[in-house]
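To keep things clear, I will list the structure first and then write my remarks on it.
In this view, the complex is presented without one of its protein chains, the others remaining in place.
Letters A, B and C mark the chains in the order given here, with residues in each chain numbered from 1 onward.
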């Protein structure tokens, strides 16, 4: 029988955890050997928390416990846990020798000082910040084999960095104008916590901007774009859509003289020629959330007003999949040396 | 200048309270002189709680305080407060001499013993239960002038009793088959409390039955239909719709021999000939939630299979208006002797 | 290399066709060799019609043409086509020798005379009606191997017959009261045709009953329940939910004396002991649409008022999967002798 790597999921009660578990349960090369909640309490059947999983698994979800995790001898540990929780537990999980994929924001920023401002806690593992691989899979596929700590990117940054990174590197963006990212996300992005901002009546038939100029994904996007020191050159505005899942980002840039739409498309084609999960819209249609919802893809497209050099980039992902769980699995697959798409497609 | 009655709203923070306030602010005969929250805390502008009301009022919403209410010398007190709160405060409010309209369930059931089973508390004012008028306006218009305590009906019961009461009284329902009420409500019916059952992601793109065989509106419907002692003859199943506001009830009855659709329509026409807020659908179209949402109407219609005597009654209301705030105002208007539709249409 | 059966999908432009194609593209034992539209026009890329499929396939979708289908030498033909289209084309497709799975309603009713009343056309292949297997997989698994024509059940009937068939056969239903099926479906059930009943604004924030007493799934349900000659004993009322996909049916029955909830659960456990795609809810939770949406399961549960013998059965399916595409694939898998769940789970 085929050898299968042993995988553990901590943070199994949330939406990302659930979707990750669903993929792991049909993964040909990984075996899900245990799931944990970041909260305390009794062990319960996973299917009590997520009735959707009935028929797929009989596993329990236990309160997180280091020894219990170690006892499972995992090859792979996914942490879909709150920021503070991951911050504390990652150093201990690394000691197990397993590959650790952290879906929280706690190991994404190289500059430890930003954590106090944006996350509200002082980062105590700056050494790990340096070692962690920022797992925007399409750009670090070479670094992933053998990686031990992977900081899985945020959902909004994924939607913005995938189309923008190749363009930034190509030097075709006129820096006299900031990169303006107007992003819209479904409510699963706000997590499972019930409060007035996730109450159905407050969200349905409405739409709003939030955390304007201060969302914690801003420094992550800046870092990804190489604009850490040019924060006047990046504006990121998240909005809340009355849908369950999906992000669409509308990105406004000015191109340097003479650059045309076909140049952007060529740049993307070259960058993503071996990428399974980036789809380039090169016809008249632009990405829409319904095309990526419940899929592991990032769709990208653009419109260019060649007279003025203004370009509008539109990208879309499922925030729980390419923005969390399926990207985590892409990263894990490559770290372990199995097919990038295993369990995903 | 025209004399205007002085009105107070307690429970101003909820959805029913908000909609009631909005109507009071344009009422020609009533003046809103104060609003209160059932919770403690500081006074805040109503418009901080309900930004929708900006431009209509500068009133504060204060924590509830008996003396403060009395100090306002109200002619009319609306309680859009939790059941336990109304239960405790109604006796004191009645002492003020004001007309009290209670939107909670605490004074709706004549049989005090049912409160323990369905509401979880022992009722301590059985005398008031006898005196309270159950304010299903269309059937008690004669009793309302001069009334001092009005128990405003529940939303589901309103949707069911308006079409069913005339049919029950007409004796055209075959009792060998129970009255089966399959009702569906929007999420405002669950109130403003944020929990897993009102979380956007748990409601959107889903649908479910809840409190099957044990919803507290069951005894209220039974009382209204005169089936208190025939509970085997009533089935009520509430469901949660992924919409903000509105109820649709599909009611299954068997008619006695020879009764035809036209008999039902005639019965309704006679019963509601002087009702402003009941609309009878006598063509091929049946009521739909979108026709009553944001309106004070109860729409009723029916389809009859004359071969078998099976009839399906369909009714619709806005749960926050005819199911709460606008019916409360109909009741208050009639109690005070002003036009039934004032402030409503 | 593994032998794979050659599959063709006609009616590839609709929602059921799309979901079926998505499953076929990852099926280990079937190869999708061609797709067709029931409408005329030019061949176009499938991904132009369904951008969701980008990255999965490069197939064209061609206007339907008998010779073109035959030229593909299919082992299996799925018809996700309109009723009249299937009615005409099934006899010709059967001649190819391929297994034909028809997702339309045209071969579901054994009594040819009902087609004129419910479908508006005279059925010209009564012989095929007799030979067709009504593919409610869980009840005909033994008959499927080697079957040549499978009439795939309707979505509403699937949600009703799966829980009800075992109870009908067990003889525990009191026939003095009709079986009342109050069903609610998402909008994909209405198909892709744009009209006032599928317009976003007419559906969103609303809810309505439709085709009361005359929906064409009524005779199909009656046939499945063995009530063809007792139509006074079945009431079926479909409603339109403001969601994309999913059906929930609330079914009201009276049990014969002494029958308890545990008897219903036992009856189901026995009936579905070898069924992969029926999940029995035997705890306090009832099925909800979100548990089955995007899954191939039928969830069933019940609440019984043992004092009165009244039972409420609640079932849920995804109308495009267990109500169409995944059930079609279950049927095809069994007909061809491969694993029932292949390509589905």
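Keep this in mind: contacts are C-beta pairs under 8 Å (C-beta built on N, C-alpha and C of every residue); 3 or more make two chains touch, one makes a residue touch a chain.
Because the structure is a prediction, the values reported are computed rather than measured.
S.K.: Indicate each shown chain that the hidden chain touches within the full complex.
M.R.: A, B, C
S.K.: Looking at the whole complex, which of A:33, A:114 or A:293 touches the chain that is not displayed?
M.R.: A:293
S.K.: Out of C:204, C:231 or C:256, which touches the unshown chain?
M.R.: C:204
S.K.: Where the complex has a chain not shown, which of A:63, A:91, A:178 or A:341 is the residue touching it?
M.R.: That would be A:178, which touches the missing chain.
S.K.: Pick from A:81, A:244, A:295 or A:327: which residue touches the chain that isn't shown?
M.R.: In the complete complex, the chain left out is touched by residue A:244.
S.K.: Considering the entire assembly, which residues of chain B contact the chain that has been omitted?
M.R.: Residues 26, 51-52, 54-56, 205, 276-277, 279, 281, 285, 288, 290-291, 294-295, 297, 299, 345 of chain B touch the chain that is not shown.
S.K.: Where does chain C touch the missing chain, residue by residue?
M.R.: Touching the missing chain: residues 15, 187-188, 192, 194-196, 198-201, 203-205, 242-244.
S.K.: Footprint of the hidden chain on chain A, which residues?
M.R.: Answer for chain A: residues 176-178, 180, 182, 184, 186, 202, 204-209, 212-213, 231-232, 235, 237, 239, 241-246, 248, 250, 252, 286-290, 293, 303, 305, 307-308, 310, 312, 314 touch the chain left out.
Throughout what follows, only the chains that are shown with their structure count from here on.
S.K.: Would you kindly state whether over half or under half of the residue numbers at the chain A/chain C interface are used by both copies, giving same or different?
M.R.: Counting which numbers both chains contribute, over half are shared, so the two copies meet through the same residues.
S.K.: Would you mind checking which chain's mean C-alpha position lies nearest the centre of all protein C-alpha atoms?
M.R.: C
S.K.: Greatest Cα-centroid separation from chain B: which chain?
M.R.: A
S.K.: I need the rotation angle between the copies chain A and chain B from a CA superposition, between 0 and 180°, in steps of 5.
M.R.: Between chain A and chain B, the superposition angle is 180 degrees.
S.K.: Taking each chain's centre as the mean of its CA atoms, how far is chain B from chain C in angstrom?
M.R.: A distance of 40 Å separates the two centres.
S.K.: Report the inter-chain centroid distance for chain A and chain B in whole angstrom, where each centroid is the mean of the CA atoms.
M.R.: About 46 Å separates the centre of chain A from that of chain B.
S.K.: How far is the middle of chain A from the middle of chain C, if each middle is the mean of its Cα atoms, in Å?
M.R.: 36
S.K.: Going by the touch rule set out above, which residues of chain C reach two or more other chains?
M.R.: 205, 288, 290
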